[in-house]
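Note that this complex is displayed minus one protein chain, with the remaining chains in position.
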Amino acid sequence: MGNVNITKNIQLNNILPLRLENINYSIGKRQLLKNISCQFDKGKRYCVIGPNGAGKTMLLRLCHGLIKPDSGKLTWQNNHKNHLIKYQAMVFQRPVMLRRNSWDNINYALSVKNIPRQQRKSLIEQVLTITGLLDQAKQPARQLSLGQQQRLAIARALAIQPQILFMDEPTASLDPPATYQIEQLINQISNDGVTIIMTTHDLGQAKRIGEEILFMFRGRIKEQANSEEFFKNPQNDLAKAFINGDLLWWKRRPDGDNVQIKYKPITINKTNI
Amino acid sequence: MNIISISSILAIFKLTILIWSGMSFAEPVKFITIASTTSTQNSGFFDYILPIYHKKNGIDIHVVAVGTGAAINLAKNGDADILLVHHKASEIDFITEGFGIKRFDLMYNDFIIIGHKDDPANIKNSHDITDVFKKIANGKHIFISRGDNSGTYKKEIELWQIANIDPSFNNPKWYQATGSGMGASINIATSMNGYILSDRATWLSFANKGDLTILYAGDRRLFNQYGIILVNKDKHPHIKSIAGQDFIDWLLSADGQNSIAAFKLNDQQLFYPNGKKQAKL
Partner (left out) sequence: MDDIFQAVNMAFVLFLQLDADLFEIMILSLKVSLSALFIATRIAMPIGSAVAVYRFSGRKAVMISLNILMGLPPVVVGLFVYLMLSRNGPFGVFGLLFTPTAMIIAQVILITPIIAALTRQVTEELYNEYDEQLISLGASQFRRFTAVLFDARYKLLTAILAGFGRASAEVGAVMIVGGNIDHVTRVMTTSIAMEASKGELATAIGLGLILITMAAIINLLIYFIGDMAQKYGNI
């Protein structure tokens, strides 16, 4: 991509690492994030994995600033800066495009960031080329295929030259060829120095892309480790079961005499299916 | 918030412009307003007589035609300069209450009873109007009443009283109150083939007569007098009394009275002038 711009941006206003300390978040009575503490360093690719309802999406939205924690601390580097969201970008599970053509969608993002008009043309052309959407520049964005729209969302995110890119299950609704294209893009972006935090259902994807894995379960981070270590030798029982694909069969039950309730595998027999 | 404030300011600005343009009407006397009745207007009277006056004096006359009661209200509120209706008792009240100073007789015609040409109640051969009403009530023939505040309705009620009948007692099915204008009521009478009291001018100029025709006329008590009153400037200083009085004077003059007499529809005269410059109370 040859983005001299991005590197300069990062150096001047670097906002990473991001530190979370004892973050809690609830909606009504349900606590969705429990005592989250972790750190995200500059330039890495993080994959947050876990079953549905683990809180992966909530974690991303919280880091991005879309929701505020009930308690705990969230600290960026250079925290005193205004409007930290301008150094970040997020790609949602389903792309949200304005009812305009591809070009204008990206143009809108750039105008919001007050990027001068002269610079916009080359930026938009660059990101459209990278994501392979140059031919679709004048097409209504909502008429593109889902995969194309997701790439457009990534193009839009790139155009604003973020330091950190959040991605919430970006390929969940895409077919394998589209998924492949997106994964290539992600690697490319990461190589240019952008920090990536991504959630995924797909263990294979986590293995392919993640440098560091966070495993979440019921609102907590159960394990955070380097990808290789995590997949070879998971420490946490639940993580182990998840990797094996057994986690579905784990149910809450009291641990014998121990009052503490733990998750344990149950035996599958005809009576309890 | 920007869009809201800008748009509201623009809208208020436009409204102000419109109001200012509306205000310019109010300054030099370009027109006067008459509150009159729909029956008078629908007969075509104003369409005929106003151009004649306009040729002489160049002042526009705006006629607001509503029910008699509404017309009186408009005049009381000062929303009209002149009141021209046909219910003497109400007009006298108007003067007594101080809303007008002088009342003038202008012209007259009569009320008539209209009904289906087959005349099931046989009111064609009646001694007088009370006989007519008795026949209709006793035979329970459909009768359409105005049921509003109009001169016609007030006349109708007077006539029922003279005949000693209360037509609305027990809400009988044959007595239908429309609460509408003369024309609308005649439309209903046409479709229901009912009897109805109407002023002659409206009936002669009415286009939807259906199978109805004039069945009874001529009783003295069916006399329909039109009166004209200038609204009292003391009550409403903005009243265009000079222009208004000029119009009234012209109507009462030989010229005006002759013009009224000359107004014919299908060779039938609709209004008989009986105006005198002398105020008649």
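We just call them A and B in the order they show up, numbering each chain from 1.
One rule holds in what follows: contacts are C-beta pairs under 8 Å (C-beta built on N, C-alpha and C of every residue); 3 or more make two chains touch, one makes a residue touch a chain.
Please read all numbers here as calculations on a predicted model, not as lab measurements.
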| item | value |
| --- | --- |
| For the chain not depicted, the shown chains it touches | A, B |
| Contact with the hidden chain (one of B:64, B:165 or B:214) | B:64 |
| Sole contact to the chain not displayed, among A:19, A:100, A:208 or A:240 | A:100 |
| Residue touching the undisplayed chain, where the options are A:36, A:90, A:185 or A:238 | A:90 |
| Contacts of chain A with the absent chain, listed as residue ranges | 64, 66, 83, 85-86, 88-90, 92, 96, 98-101, 104, 108-109, 112-113, 140, 156, 160 |
| Hidden partner interface residues of chain B, rising order | 1-4, 7-8, 10-11, 14-15, 18-19, 21-23, 25-26, 33, 38, 42, 46-47, 60, 62-66, 77-79, 181-184, 186-187, 190, 205-209, 236, 238 |
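Here, only the chains that are shown with their structure count from here on.
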| item | value |
| --- | --- |
| CA centroid of chain A to CA centroid of chain B, Å | 80 |
